[in-house]
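Below is a structure I'd like to ask you about.
For this view, one protein chain was removed and the others were kept in their places.
Let's turn to subunit A:
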Amino acid sequence: MVCKMAMFMDLNVNFTKDKKTLQNIIETAAHLGYSTVAINYTLESQQKKPEIPKPTSISDLFTKLPVVQGRSRPIRVLSRLTVVATDPSHFRPNAEYKAFDLVAVFPKTEKLFHAACMTFEVDIICVTVTEKQPFHFKRAPVNGAIDRGVFFEIVYTPAIRDSTMRRYTIGNSLGLMETCKGKGVILSSGAEKPLELRGPYDIANLGLVFGLSEGDAKAAVSTNCRSVVLNGETRTTAFGIIRTMKKPPPAPTASEEDKSEERENSAAKRAKMEH
């Protein structure tokens, strides 16, 4: 009964230096039934010299990953970089971005939003939830983003923390839904504490409040997230067909082997889809 649906994913768990908290969050996510989480590193570009963080390896966090509720597989942990951009120069795709499984951009102005939708090499575009949206969502860039397979992300943790934020979250997401008609949206937590996560079914239901239809809300926590992850994987490949990688060390551990195998599979799938 538990897992007849596609796998649930939460693609935004904030990185904290405190390892214990991070472990707790991931354990809670596994308990709630999420099969994939992404640890989010934020790159604030307002500072003079932005330093791109390095993703911590999973083996540092866990010796044995917790098993997902209702499944026999361990949870999958990805890394994600969010670039907060107020100026076009802030988003510079380079080799450091490639260390992350997913790249997201948080555009603060309309011009940047347009650029992010149409040209930037990203997987996710974040939507403001903590203040009033400073610009209207225009149909052209939003449709462009959906066609390119870039997804819009709505974070629900601020809505849980505070009633004013809740108004902004619901208002802004309703504004987005007017333009995108519920397509190309993902819902994720942005949790900093383990108790800020919510169950996937609860979030699918919460999507109704955010203006999504029932099917779209379910897709927003499952299938859409899957497309985002696959999109992120193909970013490191050439058209999703060829992938170069370093020769693995002589004795790879079982988990690493699994992962590379999974990647190859999905790259193959993607290639098929494109043909």
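Operating definition for what follows: contacts are C-beta pairs under 8 Å (C-beta built on N, C-alpha and C of every residue); 3 or more make two chains touch, one makes a residue touch a chain; residues count from 1.
Note that contacts and distances are computed from a predicted model.
Hidden from the displayed complex is a chain whose UniProt protein name, among "Ribonuclease P/MRP protein subunit POP5", "Cell cycle checkpoint protein RAD17", "Nucleolar protein 6" or "G patch domain-containing protein 1", is "Ribonuclease P/MRP protein subunit POP5". Which of A:V67, A:A140, A:L174 or A:M245 touches the hidden chain is settled by the complete complex: it is A:V67. Set against the missing chain, the residues A:P107, A:P141, A:P194 or A:G232 yield one that touches it, A:P194. The residue touching the chain not shown here, chosen from A:Q23, A:T86 or A:N205, is A:N205. Residues of subunit A in contact with the chain left out of this view: 1-3, 24, 28, 31-32, 67, 69-71, 156, 159-161, 163, 166, 194-199, 201-203, 205-206, 208-209.
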